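The complex appears here without one of its protein chains, the remainder shown in place.
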Amino acid sequence: MSIAVRVPVMTAERIETPTWQSLRRFAADRFSMVAAIVVLAFVLMAVLAPWLAPHDPYETDLLRRLQAPAWMEGGEWSYLLGCDALGRDILSRIIYGSQVSITIGLAVVLIATVIGTVLGLAAGYMRGWVDIGISRLVDILLGFPYLIFAIALMAMMGPGLQNIILALVYKEWVVPARVVRGEVLAAREMEYVEAARAVGAPRLHIMFREILPNILSPVIVVSTIRMAHVIILEASLSFLGIGVQPPTASWGSMVADGRAFILDAWWVCTFPGIAILFLVLSINVASQGLRDAFDPKFSD
Amino acid sequence: MNETQSPLLDVRNLEKVYHLNSGLLQRIARQPALNLRAVDKVSFSVNAGETLGLIGESGCGKSTLARTVLRLHEPTSGSITFDGRDITKLPHREMTALRRRMQIIFQDPYASLNPRKSVEEIVGLPLSLHRIAQRSEIRDRVVAMLESVGLKSSHLGRFPHQFSGGQRQRIGIARALILNPSFVVCDEPVSALDVSVQAQIIALLGSLKRELGLTYLFISHDIGVIGHVSDRIAVMYLGDIVEIGPARELLRAPQHPYTRALLSAVPQIDAGPKRERVKLSGDLPSPLAPPPGCKFHTRCPFAVERCRQETPALRKVAGQGMVACHLEQA
Amino acid sequence: MHSTRSSVTEMSTPLLSIRGLKTCFPTRAGLVTAVDGVDLDVYPGECLGIVGESGSGKSVTFASVIGLVRSPGYVADGSMQFDGIDLRGLNADGWRTLRGRDIAMTMQDALTALNPALTVAEQIEEVLLAHATDLPRRGRRDAARARAIEMLRLVGIPAPDKRIDDYPHQFSGGMRQRIMIAIALSCRPKLLIADEPTTALDVTIQAQVLDLISDLRRELGMSVVLITHDLGIVAEHTDRVAVMYAGQIVEAGVTRELIDRPRHPYTRGLIGLIPRLSDLDAPIKPIEGQVPELIGLGGTCRFYDRCDFRASRCRTDIPMEAAGLDHQVRCVRVEESLQ
Amino acid sequence: MKPLALVGRIAQLVPVLLGVSVIVFVMMALTPGDPVEIMLADQQATPQQVQAMRHDMGLDRPALERFGVFLGNALTGNFGLSFFHRRPVAEVIAERLPATVELTLAALLLAIAISVPLGVVAAVKKNKLVDRLAALGSLFGISLPGFWFGIILIILFAVHLKLLPVSGRMEFACEVPAITTLVTIDSLLRGRPDCFANALSHLILPALTLALPMAAVLTRVQRAAMLEVLRSDYIVFAQAKGISRRRVLWRHALKNALVPTVTVAAIETGSLLGGNMVVETVFGWPGLGRLVVESIFVRNYPLVQAAVLFYAVTYVLLNFIADVLYTMLNPRVRL
Partner (left out) sequence: SELRVGFTLDALTLDPANHRKRETETIIRNIYDGLLTRDAKMKVVSELAESWTQVDPLTYDFKIRKGVTFHDGSAMTADDIVFTFERLTKDGAMGGQTSPRKDLVGPVKAISKVDDQTVRFTLSEPWPILPAMLPVQEVVSKAFTEKVGSQGLATQTNGTGPFKLVEWRKGDSIILQRYDGYYGGATDIPPVGKACVDRAIFKIIPENASRVAALLAGEVDIINELPPYDMKKVEASANTKVMKVNGTRTFFVALNNTKKPFDDVRVRKAANMAVNKALIIEKVLLGTAEPLNGVMSPDAFGYNPNLPAYPFDPEGAKKLLTEAGYPNGVDVTLDTEGAFKEMVEAVAAMLTKANIRAKVNVVEGSTLRAKWLPTSEKTGDMYFTSWGNGSLDPADIFVPTLRTGDRGNSAFYSNKEVDALLDAANVELDQTKRADLYKKAQVIVNKDAPWMFLWLPQDIYGVSKRVSGWEPSADSRINLHDACVK
């Protein structure tokens, strides 16, 4: 890098990119920051599960079957949130369970967003048969109730983490695709797109370099909201008994398993339920903050 | 203006039709496609070094004409000849190369700059696309261009939202001019700006034209602005050019009733004797269903039966201008 | 504040009298003082023009008058008297009876100012039903409808009885503008605030609408405040004019006098940069620089940065000074700059 | 123009339905497991019996042929026999549909009843306490996992407080011959207020479980739309006319601000119709969703195919209804 920078450019100005500004606005929003930190904490919890969990989440001990949380009669402080029907530590299982929820949430949304964005861009910008084809496919998939589609796919592919991710991605990409297409339809009429064409920019340049950066923030916002949905969807699948394989703990399957003991061992299904609620809530709050920060026209 | 010299741009019978509601399913379910003839067989030419002003009411097809001439929208029929070369059907690749010579400045300085790109990227983009300059050179050329439109090199890393409207328009001008074009379309370059800033931009465009020997197609709906920048003026009404002629002549003695109404309706700041107001009644007809015959007949105070039936063609009248009107001397 | 009067306004008391109006908007960037110390009088029957660049505070001034400053904005200071009523002391009910009946307003963009979901009939009738005391008890609605049709006819909508049940989008831009004027005038207000009634319109239509307002003003004997940024319109349609710049009135006076003999450097610049059809060779002289941000201003002439005549003493708060018969200017170097 | 619009929608339906059928069929064909094996699993069957049943159900024919037969029959409204019920699929679906429709409608009404006023008030009182509470409430609402929340509701209202029944649709003591097949309405029509109260008490918890997340979404949509509308010029202009505040809000503003709510409500209703099997499971609600999921598990292909087609039709229909509502709310929109 020997090219001398001949024109001094003030760094303070450089970083005032629109994205940077939005991030700063986000950081200034205390409520959302707290939520984002909670989300991060959950992610850390998932990553550090082996070090955080007080017990082996798979270690069964039938003698501790349905042991109550620590503060209740029959509870024990080393099993803070009590034990499940096989005497496994609920806290440890929740900590490990976060791996499933977060992996699935992230993976599904990432893959779906990439696919959806590319297809949405193509449909919105190229129009014509590409658009008709993609839009019809979107219509067809939208006509399927989400859970039923996922359940049928799971029945087809069999259980397992990758298959859950696939089963959810199959329909999930529709959401970013629609958002992107809508945004592209608006953006392609903008004069800056015309300006790029006027100076001779090729199609791909316009799609990916001119339009994409401008529609990215709604996409990011929608993706985070969808992540919250996906986590609940995974939990619902697990609840219906077609989620991850045991003994892997998923919050949804923990609630489902615990449901049998609801009448008095309420802790078995209540705590994982609360875990879902909190993670999803934090993601939602954070995504609302993102939305406010990235798209001030939404800020109410 | 030397009449013998061949024009830089020559447009013949240019037509642009937008098909609304033409989706497959709309066609099944709804009425036949709506055809909007935004530009209706328009012919004119622009000589090298001159400014042709184009004026007309909102929606009459000025922008469409501008974009079609540059083939940003594909023309429906007619021909466009640029510098002696028919570009109507030029293949994409060659058209791209030709874009170096014909550029456009847009109306809305807010919408025409990509908000996610820095000034350097925006102004430098044409250079890198056309592989005109080395990477290292690009910055120098961008800086030079910025300076000639009145911006500073310290603005390079800034983003559009950090500029005022007038400054943004300067960026747009810099982008259009960095490829050294010979022909520039200015599509209402000042109408989104404040009066005091409008004057700055008009002055800038004027001095750039002189320095770089540019040819302008200058669009505005402000006849005061058009009058000041143009050598010749064309007046559009609902997709037609109804009158075209040297600026002074046209402003002093407008021939077409519409031009006269237009001129008389412009509020004047000067006390002096007023032009007699040609009062129009009624509203602009919908471009989807333009009236038959002379499109202006629904509002024309002088319309006669013939106007309702026969479409007048542009023809020479006294002086150098041309008028599309059946009335001999309205 | 001493105001000298022109012949137009002689002997009458002002219908609307504004003193020291200050209106602020808290924003992320800081407190925007959109209107800062505006004094104005509107006399019965006159047409007062307000000109100024975009953002100079024209709309906000009169939004303050009608009590509709958009949140989070608020009137911070000043007094406003309308026809003997202290506007700043009004409660919600007071406003409701005043608006639409005594003070009416039209807005810049008729397409967005008419409710797209309601018929024109409903939008006119509701004003009449809210205010008109002379409608018969029985058949109030029918009477209101009849009067609504009459109003539409007055503003020149053809076949008003057929078109009254249409929705706004079914009318053209000029017709919508006229419908809005019909709504504003339906209770024969004493004051009409016409906020840029023609900026969205084409010149030929603009001329029709402005003529209409002038005609109706004479017919109904009301006062009109005509907000615009087009000095041409001011010249042709107003009796007096106030020029606003960055939240302040920098010059005010009888229209002809002010245009022919502008005193403030800004006004002179403004007039100088208007391209005139009558003299195509007259060069357009731009005012360099930009309008200042309205945050944390004060203590200085607001035109200072762009002024060719600035001097060190301009860096103080400049009051309005009389500069002739019914002509005031906010400039300390009027005399020098005129030379 | 309107009948034409309907024709357009129906034309639009054709490729969608065809696509949906193909996808379901392919999915089912690729899914391992044999309905006959499952059907006969309970009382273990002999291979001959299995063979006979496969033949009976046409499962021994090639997939493509089966698809052709299915399409041909579907065109005439015949979806074949449900493998397990050994009765016509249409009949089996029709039996379960009313419960689902009733629950969905109840949830929709409840959600609208909560969200529209709340959204309006929150917008009017922007950044005040009500608004903050509504925002917090709706964040919780969309974050609630339905299956878990349903269970919590049961613990609370049915087990501990004993206020409401745990599951089911209506007390059996209530015999209300069907008119509309929606038991709440039927019991009213038949003059049985006691049964109405009973049906309602069964409906409340599942409807609430479904309605809260929906209400949360709708509240946000309604509030955002209302805020946008309140900022618009025509609201300022309406205020400038001196008409009452009530009129400004509920007539001028709400009519416009309902448009996005209607769209979202239509989408949400669609997903409710097809997505409440979780809640149906928790509350023992005899609805279609559960039946379809069970049918997937037992490879009851005819039923799954028919149900999914039904869902697709409803989806398009709901969107059509939303469009019609638009034109009523906003005359600018033309069908």
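Here the chain labels run A, B, C and D in written order, and each chain numbers its own residues starting at 1.
In this text, contacts are C-beta pairs under 8 Å (C-beta built on N, C-alpha and C of every residue); 3 or more make two chains touch, one makes a residue touch a chain.
No experiment lies behind these values; they were computed from the predicted model shown.
In the full assembly, the chain not pictured is in contact with A, D, by the touch criterion defined above. The residue touching the chain not shown here, chosen from D:Thr281, D:Gln305 or D:Asn319, is D:Thr281. Check D:Arg86, D:Arg231 or D:Arg245 against the missing chain and you find that the one touching it is D:Arg86.
Set against the missing chain, the residues D:Ser167, D:Ser244, D:Thr263 or D:Asn330 yield one that touches it, D:Ser167. Although one chain is not shown, part of chain A still touches it, namely residues 58-60, 62-63, 65-66, 85-86, 155, 158-159, 241-242, 245-247, 257, 259-264.
Panel shows chain D; residues 32-35, 37-49, 52-53, 56, 84-88, 92, 95-96, 99, 151, 154, 158-159, 162, 165-170, 172, 175, 281-284, 286-287, 290-291, 297-299 of it touch the chain omitted from the view.
Basically, only the chains that are shown with their structure count from here on.
In this structure, the chain pairs A-D and A-B differ in their number of contacting C-beta pairs, and the larger number is found at A-D.
Ranked by how far their CA centres sit from the centre of chain B, the chains are topped by D.
Centre to centre, using the average C-alpha position, chain A and chain B are separated by 48 Å.
Centre-to-centre separation between chain B and chain C, using Cα means, comes to 33 Å. In chain C, no residue touches at least two other chains.
In chain D, 12, 126 are the positions where the chain touches two or more neighbouring chains simultaneously. Partner chain B is touched in their complex by these residues of chain C: 53-54, 172-175, 202-208, 210, 229-233, 235-237, 256, 259-260, 269-271, 273-278, 280, 284-288, 290-291.
Against chain C, in their complex, chain D makes its touches with residues 126, 231-234, 236-245, 247, 251-252, 255-256, 329-332. Residue ranges on chain D touching chain A, taken from their complex, read 12, 15-17, 19-20, 23-24, 27-28, 30-33, 123, 126, 139-140, 142-149, 151-152, 154-155, 159, 223-224, 227, 270-271, 273-275, 277-278, 281-282, 289, 292-293, 296-297, 299, 304, 307-308, 311-312, 315-316.
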